Structures are given as C-alpha cells and as structure tokens.
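Yeah, one chain of the complex is gone here, protein chain that is, but the others are all in their spots.
Labels for the chains are A and B, by order of writing; each one numbers its residues from 1.
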Amino acid sequence: MSVSMEVTPHGHDEHAEHPEYRRHQFDDMDQQNEAASLGMWLFMLTEVMFFGGFFLGYSIYRSEYYDSFVNGSHHLAVFLGGLNTVVLITSSVTMAFAVRAAQLGKKNHIIAFLGTTLLLACMFLVVKFFEYKDKWDHHLIPGMDFTWTDPGDPKTIQLFYGFYFCMTGMHGLHVIVGVGLIIWLLVRVKQNKFTSEYYAPIENFGLYWHFVDLIWIFLFPLLYLIGGLHE
Amino acid sequence: MSTLESNGVVAEHRMPRDHFLNATHTVKSWLLTMDHKRVGLLYLVSISLFFLIGGTFAGIIRLELATPQADLLEADQYNTAFTMHGIVMIFFFLIPSIPAVFGNFVMPLMIGAKDVAFPKLNLASWYLYIFGAALGVITTLFGGVDTGWTFYTPYSSTYSNGNVILAAGAAFVIGFSSILTGLNFMVTIHKMRAPGLSWFKMPLFVWGIYSTSLIMVLGTPVVAITLVLLMVERGLHIGIFDPSLGGDPILFQHLFWFYSHPAVYIMILPGMGVISEVIGAFSRKRIFGYEFIAMSSVAIAVLGFFVWGHHLFVAGQSIYAGMVFSFLTMLVAVPSAIKVFNWMATIYKGSVSYDTPMLYALSFIFLFSIGGLTGVFLAVMGLDIHVHDTYFVVAHFHYVMVGGAISAYLAALHFWWPKFTGRMYPEGWSRFAAFMIFAGFNLTFFPQFIVGYLGMPRRYHVYPEEWQFLNILSSAGATVLAVGFVIPLIYFLWSLKSGKASGPNPWRATGLEWVLSSPPPEHNFPKTPIVREEPYNYGKIIDNPAEEETEDVEHV
Partner (left out) sequence: MAEHAEHSGPHIASVSNYLTIFSLLLILTAATVGVALLDLGIFNTVVALLIACVKAMLVILYFMHLKYSTDQTKLAAAGAIFWLMILLVITAFDYVGRTWQHIPAGW
C-alpha cells in the first residue's frame, strides 16, 4: 500500500503544547470528544440490551399470569413509585443544567446542579429503601419465606415479585454507581479540571444519568400500574 | 529470513534497535501497560494457557470415549469434563482469541492509529478476562459444573449439584471483557482511521473486527442478564425457569441463545478477516469482490441475530417460530458462501505460494465449507429432529470452530508472528504441524458425522458396542491433533531466541502494519500516515521492502 508520511501538527517533542486532558492517542480535542461521546452512546446501547433481557422475561410472564401480576402490583405503593418518578425526572433536569453550566464554564453552577442531582439520587435510594423494607416486613421477598395472604395465586405472584426486585434492584444498583460517579465529578470540578473547552466527562455522565431516568420511566407504569388503579 | 536482491545478493535482516518489546523491561510496565500491542500479547499468553486447559478436558473426554463402557469416569464426572471443556474453550479461548490478540495488536496499526480509542479501558478488559478466568479456575478446583456449557434450566437452576453460581459468575465477568473490547474497537475504527482511509479502503480484517465488535456490543449484555437471572434462580428459587413454580425453561433457552448464536459469529468473523489478508498476500493478488466480502461481514453480524431459535427446534418452541427461524438460518449461510467464492476467485490465476499461513487459510476454506454446509443441513427442521443432540451436531460445530476458527487463528499467528516478535519460525516444522493438525482434525471429527447420523447421542459417557470403531478413530485423531497443536508452541518459543530476524515485511504484504519495523516501535507511526491507494494493490508492489532502521518511511 503506498503511503505518504506527512507531518501532522503534533510530534512527540511538542508535548508541552497540548493540555493534560488531551489523551495521547488522539490527534486533537475534536477527535477525543467525538470518540468519548460515541463510546458512551455505545455503552448506552449495551445497557438497553442488558435491561432488555429483564423486560423480555417480564413481558412473557405478565402475559401468561396477568391476574397475578395485577394482584402483586396492587400491593406496591403507587405514591412512592410516583414520587420516585418525579425525583428522578427532576434529577435529570438538574443534570441537564449541570452540563449546560459546564458548557458555559460556570464552576459554581456546575457544583450546585451536580450537588442537587446527588441529593435527589440519594432521595430516590432512601424511598427505595423504605419500599424494600416494607416488602421485607410483609414477607414479600421471593425465596425468603415468601408469604402471600391477599387474594391471588401465591406461586405466580412470587414470580411478579421476582421481577420487581430484579428490575428495581438492578436499576437501584445503577443509581448507586451514579451516586459514586457524581461524587467523583464533584471532586474534579472542585479541582478545576474542567473548562468550557473540556467537560466531556460531565456530559457523558449526563447521558448515563438520563438513561437511568429512562429505565425508571418504563419501570413505573410496568410495575406499579398494572391493571390500572381502578377497583 | 533474507531477501534476494535484484543483483543476486542475499541481504540478511537485523532486529530493529528500539521497539515496543524492549522499550521498558519491568513487570509493572507490562501489567500496567496502555500499549495495545502489549495488551494483545498479554491476551496471547493468557488464552494459550486456557487453550491447553480446555484441550486437556478434551483429551479426558476422548480417552473415556475410546471404550463403550464407563471405565475412566462416572457419569457426573464425564458431565463435568465436557462442561468445563466447553466453557473454557468457548468463553476463555475462542471468543477472545482473534479479536483480543490480533484485533488489539494489528487493527490499530492497520488503520494508522497510535492506539485504540480507550487504552485504559483496554487494559481493564484484560483484567476482567483474568478475573473471570480465575473464577473459572476456582470453579474447577471446587469440582466444576456439570450442566453443559449451555447451562440449561431447570437442571442448572434447581437440580445440579455442581458449582453453577461460580461458573455463571465467571462467564458474567468475562462477558464484560468482551463488551468493553467490542466497544473500544468500534470507536477506534469509527474515529481513528488515518486521513484518506475511507471505509472501503480498509483492510478486510478491520471489517471483520468491526462486525465482530457489533455483535459483542449488542449480544453479550443479554447473556449477562441471563446469567444474573440464572444465579438469582439458583440462589433463591423464585421460579423464573422452574416449571413447578410457574416458570418456563424455554425462556432461558431463548435468552441464552439470543447471545450464544451470534457468539459463534464472534468466533468466526475475525477468522474470515484473517483469511482475506492471508489469501491476498499469498496469491499476490487483489482480493476479488472486496466490497462484497466487506459487506458480507456486516450482513453476517446482523443476520446472525435473527436465527437463534434453530437451537430450540425440539425444545418445545412453537413450530411456527421454528419455521421462521429455519428460513432465516438459510439466509445467513449466503454471505458466508459469498466469501468462500470470492476467496477462490482471488486464488484463481494468482501467484500462489504455500507458506504456512496459506496452508492454514486453504485448510480453513475446506473445513469451514464442510462445517457450514452441515449447519445448513441442521437448519432443516425435519433433519434436525433426528440429529439434534447427536454427534452430528458435535462434528458440525467442531468443523466450524476448530477447522474454521482455529485454522484462522493459527494462520493469523503464523502470518503476524514476525510482526509481533521480529523473528521467523522454522518453516519446515510449521508446515509439518499444519499437515498434522489437518490430518488429526479430520480423523477426530469426520467419524463423528457418521456416528452421529447413526444415532450416537452427545454428552453421554457410554454408547453401544457397534460404534466403538468410529470412536476409536476419533480418539486416535485427537491424539494426532494434540501433538499437532503442541509443535507450534515449541517452535514459537524457540524462535523468540533463535529464530531468524524477519525484517519489516517478510511476506511482502500490503497493509500499514507491514510498513513499520518488526517488532513495531512503541508509539507506532512516527508521523500519522496519509493513505492514498486502494487496499491489496499487489500488482504495484515494489520488490524492496522498507529496511529496519525506519524512522522516516517514504513509501513501500
């Protein structure tokens, strides 16, 4: 293959000329940012397929055991589920504002918005904790002395709760990871690592956080509102 | 290796003075490397180790099957042997193999990049591989698992006495190694190609790696969540896959094969990419139908996601779904056939030489065709009813996975060994090993088509007397095959110290990786190359390849 080697602006003796946040393997910041963004979107793709397996199992069993899913769903606290939906949506907004502040280079605003997102995320986890505790108190954890006293078939209602815990549990894990990442971002923001030229980690974390919100947007109606709320 | 110059003088090559292997010497510099070339070599060592382990399990299986009775192993132990053989060979060897070793080492060089897009993530992928493989070793030490590598429920979720959670955990962890590698490669190929290197100027190996990465990214997460469900079911017995609790075992199979079928294309597509490179180089001819081969790789990756139900024909799947899957499986054979025809057209009227990589490539075409055709037979529901779970299936997948993928892996190893190490291996021994592997392989697996068609079931440690002769042939073949596999291990290690220096381009092949010295410099290209020409322009090759002390390469 015939190839000409031409000098690019960046040779190895010009280290001092590019900022520390530009990685060596990239030729310029545009390339680096595009690569980081594409990488994060592809990761979102894998997460969609990851949760997709749960959604498949859920949809098969819901169609097979609809009445049990309705019965199981009625024990869930719609108010808490709805509250958590609002909490996550709000955290998505504050995250979007955090990215916007990063684009504008406003450090204090970034900290404020990231901090609010963090608080809302923790609030979500606290609510979830109380929900789970309620299940524990009522022996509604599958495989751990599951006892169903309300109307309905306990065997298949246990299946519903299996999916409830798997799906909200996996989602909750992702929230916890998100909490850790926000803290890490906050530390770096305080250390002045970001500028209005370089804020890709904040933006890409934003993508992750919105994804976490997206999953919950579907989990809420699919778990809490099965069969409607009319009796 | 020496070159015959036009004036009749034989020129010897020398190893370059500075390259990526001797740039730093500490163990820490290897274990914390962010050089894709070193990561590729880390994988090479690891997967070779696991190939030996998986091969040992195979030896145990063939030893038991040499006689119809159970004289070596009891049923449970035999079940563990074939399960560990499958898990190790598929998850710890085949799925990483070509992508993790050659994708990592060669692909960035082929596109003129300084490294992959995310070098730290690349290193993390290797550590995830090691962690998952370690869990697999721990599983074995605790007595292994006996469910088959397919982990079918409810046996795996409820009844097995093996270490299901550990084994599933190992596969789960190693899955993420695969996902992150695929993600890294996709971003690298999209964003880091050298100026002028458009998609249809890329080497076909890169197309193969890209298509493989598509599958890794889209499919592996599904098996990950499936393993989570399995581990939850195993631990808590909530009934997801247990019929007595309302669960459906076939749901597990759907979820499992949604990934595991595309996974077989993860195992073969990189190999097909290698074959294109080798056939071009050793026919000294432009690849015939380059665009078709490129697009067929993507077609296989995409179509491969629509056919998983052909593993469930007799499982209890609806017959209407079976018909749809059967038809779609026929379709996926077409792009593979397109490749085979294009390779043959490339060789025809080419200037063919029979160096070891080419021997493996020719072997690939022959053995993969047999394996692939028998796959089409299996796609026919009417035939599958009779041969499902027999040795016919075992022979089919070994023809494609060993005859195909491993032939391609060995072709790649022999083709790029000079690039990795700067050394040549002894050609006489390598050709001898290639013939031994070819002979041993066919002796092992062809009788299995016959005995499977006659009805011998798979995953059984005993069988009726009348099939012993064919089983003895198979076990004898396995011995020959094993020796054949050990020989390259010996001469490759030998070549590290005593092999002749290869020079930058011993095969006079096209491709950016051959422009660099052998071994390449630590930071790959001193200046980013600009690509102007078509790939595989073998007609225009000039006879003196670039010399070793290359800092300023003008052209090749």
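Everything below uses one rule, namely that a contact is a pair of C-beta atoms (placed from the backbone, for glycine too) under 8 Å apart; a residue touches a chain by one contact, two chains touch by 3 or more.
It should be emphasised that the depicted structure is a prediction, and the values quoted were computed from it without experimental measurement.
> From the touch rule at the top of the page, work out which displayed chains the omitted chain touches.
The omitted chain makes contact with A, B across the full complex.
> In the full complex, which of A:V78, A:M144 or A:V177 touches the chain missing from this view?
A:V78
> Which parts of chain B are in contact with the chain that was left out?
190-195, 197, 218, 222, 243, 246-251, 254, 258, 305-306, 309, 312, 316-321, 324
> What residue numbers in chain A mark contact with the hidden partner chain?
Residues touching the hidden chain, for chain A, are 27-28, 30-31, 34, 37-38, 41-42, 44-45, 48-49, 52-53, 55-56, 59-60, 63-64, 78, 82, 85-86, 89-90, 92-93, 95-97, 100, 103-104, 206-207, 210-211, 213-214, 217-218, 220-222, 225-230.
Criterion: only the chains that are shown with their structure count from here on.
> At what distance in angstrom does the C-alpha mean of chain B lie from that of chain A?
34
> Within the complex, which stretch of chain B touches chain A?
Contacts found on chain B: 113-119, 179, 183-184, 186-188, 190-192, 217-222, 224-226, 228-229, 232, 235-240, 245-248, 251, 254-255, 510-512, 515, 523, 525-533, 535, 537, 540, 552-556.
> State the interface residues of chain A toward chain B in the complex, per the touch definition above.
1-8, 11-12, 23-27, 31, 34-35, 38-39, 42-43, 45-47, 49-54, 56-57, 60-61, 64-65, 142-144, 146, 155-156, 158-159, 161-162, 166, 170
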